[in-house]
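One protein chain omitted, others in place.
Chain nomenclature is as follows: A, B and C, assigned in order of appearance, with residue numbering initiated at 1 for each chain independently.
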Amino acid sequence: MIKKILVANRGEIAIRVMRTCREMGIESAAVFSEADRSSMHVRFADEAYFIGEAPSNESYLVIDKIIAVAKRCKADAIHPGYGFLSENADFADRCEKEGIIFIGPSSFAINTMGDKITARKNMLKAGVPVVPGTSEPIKDIKEAVGLIMDIGLPVMVKASAGGGGKGMRLIKEENEIIAGVSAAKSEAKAAFGNDAVYIEKYINSPHHIEFQVLADKHGNCIHLFERECSVQRRHQKVVEETPSPIMTPEVRAEMGKYAVAAAKAVNYASAGTIEFIVDDDLNYYFLEMNTRLQVEHPITERVVGVDLVKEQINIANGKKLSLKQDELTQNGHAIEVRIYAEDPDNNFMPSPGLVKHITEPLGLGVRHDGYIYEGYNIPMYYDPLVSKLIVWAPTRNEAISRMKRALFAYKIVGIKTTIPFLSRIMDVPSFRKGKYNTHIIQDNQKYLEPKNTATQKIKDVVSITAFVDYINKIEAAKTNGKANAVASKWKMCGRTRNMNRL
Amino acid sequence: MIKKILVANRGEIAIRVMRTCREMGIESAAVFSEADRSSMHVRFADEAYFIGEAPSNESYLVIDKIIAVAKRCKADAIHPGYGFLSENADFADRCEKEGIIFIGPSSFAINTMGDKITARKNMLKAGVPVVPGTSEPIKDIKEAVGLIMDIGLPVMVKASAGGGGKGMRLIKEENEIIAGVSAAKSEAKAAFGNDAVYIEKYINSPHHIEFQVLADKHGNCIHLFERECSVQRRHQKVVEETPSPIMTPEVRAEMGKYAVAAAKAVNYASAGTIEFIVDDDLNYYFLEMNTRLQVEHPITERVVGVDLVKEQINIANGKKLSLKQDELTQNGHAIEVRIYAEDPDNNFMPSPGLVKHITEPLGLGVRHDGYIYEGYNIPMYYDPLVSKLIVWAPTRNEAISRMKRALFAYKIVGIKTTIPFLSRIMDVPSFRKGKYNTHIIQDNQKYLEPKNTATQKIKDVVSITAFVDYINKIEAAKTNGKANAVASKWKMCGRTRNMNRL
Amino acid sequence: MSFEISLDGKVESIEILNQNGNTIEVLVGGRKYNLDILEVEEGIYSILLEGKSYNVELTPVDNKKYTVHTLYNSFDAEIIDAESRYMNSRKGDIDEEQSFISTPMPGKVVKILVKEGQEVKAGETLVTVSAMKMESEYKVSSDKKVKDILVKEGENIDGNQPLITLE
Partner (left out) sequence: MSFEISLDGKVESIEILNQNGNTIEVLVGGRKYNLDILEVEEGIYSILLEGKSYNVELTPVDNKKYTVHTLYNSFDAEIIDAESRYMNSRKGDIDEEQSFISTPMPGKVVKILVKEGQEVKAGETLVTVSAMKMESEYKVSSDKKVKDILVKEGENIDGNQPLITLE
């Protein structure tokens, strides 16, 4: 049985994993780079070890260093979180070789699902619907014309080793084919060192819907229903919800079965996610499998009532799944928003830096998974995700109202965040109606741009506040010589009066 | 329909009510005393009005002032929270007279349930089991001897107007009767201005189990199952959970029916709670009805999946209950702990004062309802409750582990709190087993006292930390002349290094 | 001393007429307000005005400039005192001109695409900077000549730090 887990990650996901460790009575060991000595995961863990310079390719991505720490602290197992080494088959292999349990699937599953063309072939073999297209890399650019015309325009050319939108080209017209395929190949070569590309039919107004699966080492596999992830900005998910507002019970049951079949096709044994692309008529096609915990896993946890990290650990321990497919239900509605340290009013420019104040949203139906604290300096080296806000309510409309209330109460001072942008998404009419696809953000710019709705009175309140703060500082500086040392006069005044009242 | 609610309360419950207002699109108005200008409920509300000096009998308890604010700000309704005016029948009447909706039951229900003897009589009439005893005030002390010997010793003598343990006497022996009844009467006279006492059979090793009810103005009434509230210190609840670990489905169904009958007997129309006293054999007796929202209402919200404040507001709006008894179920297990600003290592001495830092527990299955913030000065005038931590998990054991994890992560620096005491309760063997009654705290002192389990290494780490802080301050003072102005050298050092790494 | 305040570019006079504890009487652009204002946390003010409760967050940019957030809006505020007016009158149009390249956030210099003394055209990228796994290009807004290059490739930089000066 696992007694100590090294968490090979940082930020909110490292802490999220450690929380479950603590509940299970398992010790947790953190690793940290030069930029992360003061990061919360170091404070939250039972143990913490330094692993190198700030850039992740000198720390969090260095397999040798992670393994060395695991051996030094005698960790039985490694949880990779998401990102970093979580979908690195070499790392999974190395763990096995060193006798450390990798909390995730086998390297075979990672490899098979990691290569898009291999994954497509396996899914076809397992009877899982895939987007119409080619199952072999395109060798000859000229041959591509015939293939594409057979599939029917528009098509998407995709890099086999791809991800994150790189090495992708949309082709709408016959005369664009040769240039498009060539461009995709050379981009794929540059990005992934591999120019293999394949062709898929382009789905208009696509929905991105994924299914959570859990599989144990004894051949049992279940799904925990879907997550709707179509609210995306530049191929990055921004808002996720479950159940999907476009899903029907029949299609859910079918897709769930295919998700289980997809996982079984690669002898999967851990938590994983099958992503589907779905059109307006609810035709669905396998897109890819993420062989790790997803960022958005908490909405499933809330609606199905499971702790997915606990399940991962139990599976890694060789236990049989205790959950039964026919006993699982979706209870109510959950929505997650991702809060990034980015300036939504300035082209989502990253905004690392010092967090001066945080007011966290509390109360009924709100879950908050974060890692920053007052006085923390968010480093510039890593992902800008600072926290995830998850709400639950009996109905979708109530969940949206609750999310708006939680975003209203959530204040982070010092850095820019996407909180106002997320709040505006909650008011986009197509989101409210639950009728949206992956184009929702690009199609609703008019709702998503900051609008200054302030009345003259609010503007005057703003002017007065800034002026009072300025005057306070001046007067403080005059009497004290050090502007920084003195709390503002107003503050002192308020505090003193409070004290006097006592 | 209600458009604006005046919340006639402060602290966590004021904010909890305002959260639901915000989700329902209802405006909220706060009232605040001289001690509460900087309190979070003033900041959270849409509007806020000053109502007088800090002592609550000059502010939060003054009916005229509350009504004046409601009229001034044109509030349609008043939510009283718990405590203060929440069970004041005169206030409910006054609201009605002024044309303001009181979000709570009628003054008739408050009055009937507020007087213990009247309540007993009504419950007997409605067929609800009550503790064997007298239904009329004891007039003649001599007559008491015969009555008590008929009921059978031991008995409890209670003040009819009582509450909070005042005017209560336990009588175990026949020769204690006259002295005991006399003492109870004079204590009742002193405390409540009314020397009416009655006699109840004393239940050995009692459990305190209460049922949540909801009743609308159209005669519909349902119950939302039980809460186990036996973990009490000096008659104050400390930990609550649902479901009760001693409950069976059969007894739950019976008690639920009686709870509904009790509410119907007084034409109840709002959220209310029927408290029962239960013995080890699951014999149960009506104890009293709380005609308001309970502090511990969130555990019911979590397990049943309802927003009780929303239900209260809908009922006040004259809507019919949308929940149906046979559609309600208890899903999983929830536990609440109450965090007080008290020093558990020093006889629970109150600990008001400045909150320097808070780290709030986050993550899966944790709800947190609080109101303090960093820099807030907790006033000495009001209840010491600073927040409530509510956890949910599929099973009771998992919920206990989760509560321990949440308490581990919850840090409040500056004031003393009961967090360590609550953490120790989670480890009391009888609590773990779910086999406890209202004596749990007095019977388990050996588990609940602070124990210094620190190793020499931990003691040395503590000594070193204090010393480093001291040296930092000295050096800072030397170079700067102002100890307060400088962050500690170590801190600066850490920060600067972080900056350099960027 | 007489002050003005610029809110999102609109300049108006501002004056505190009276103060009594948290309560102040203020004149903004000729409009008079009586309000209760309290700094509840550093940079966070609670304001009560005619019963309404406002929360205003200030992020100082420098000692006279703030970014201000209310529930729904953000504003740029700048206090204009005698010194600012004097400086503004001296500068004339000069401060409209871009005199250096900087980034709004801390980051790491990835690539410098120009040399000192080089003539650059409006819209040309001079430097790319990475932060949080994202690279951004920084361009010059009008035809200029590169004066000094103050940073090196691979160097970590602060927000608003001059990277390349222009003339």
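Before moving on, here are some points about what is shown:
The rule is simple: contacts are C-beta pairs under 8 Å (C-beta built on N, C-alpha and C of every residue); 3 or more make two chains touch, one makes a residue touch a chain.
On a predicted model such as this, the values are computed, not experimentally measured, just so you know.
The chain that is not displayed touches the following shown chains in the complete assembly: A, B. Residue in contact with the omitted chain (choice from A:V42, A:A196 or A:A393): A:V42. In the complete complex, the hidden chain is touched by one of B:E98, B:E143, B:D280 or B:D345, namely B:D345. The missing chain, though absent from the display, is touched by one residue of B:S186, B:N204 or B:T465; that residue is B:T465.
Among A:G52, A:G375, A:G434 or A:P450, the one in contact with the hidden chain is A:G375.
On the side of subunit A, the interface with the absent chain consists of residues 29-30, 37-38, 42-49, 72-73, 373-376, 499-502, using the contact rule stated above. Residue positions on subunit B in contact with the hidden chain: 341-343, 345-346, 349-353, 356-357, 380-384, 408, 411, 413-414, 420, 450, 452-454, 456-473, 483, 487-488, 490-491, 493-494, 497, in rising order.
What we mean here is this: only the chains that are shown with their structure count from here on.
For the pair subunit A and subunit B, the distance between mean C-alpha positions equals 38 Å. For the pair subunit A and subunit C, the distance between C-alpha centroids works out to 32 Å. Computed from the mean C-alpha positions, the centre of subunit B lies at a distance of 48 Å from the centre of subunit C.
Within subunit A, contacts with two or more other chains are made by residues 352, 357, 380, 408, 494, 497. Shown for subunit C are the residues in touch with two or more other chains, namely 22, 38, 40-42, 55, 106-108, 156.
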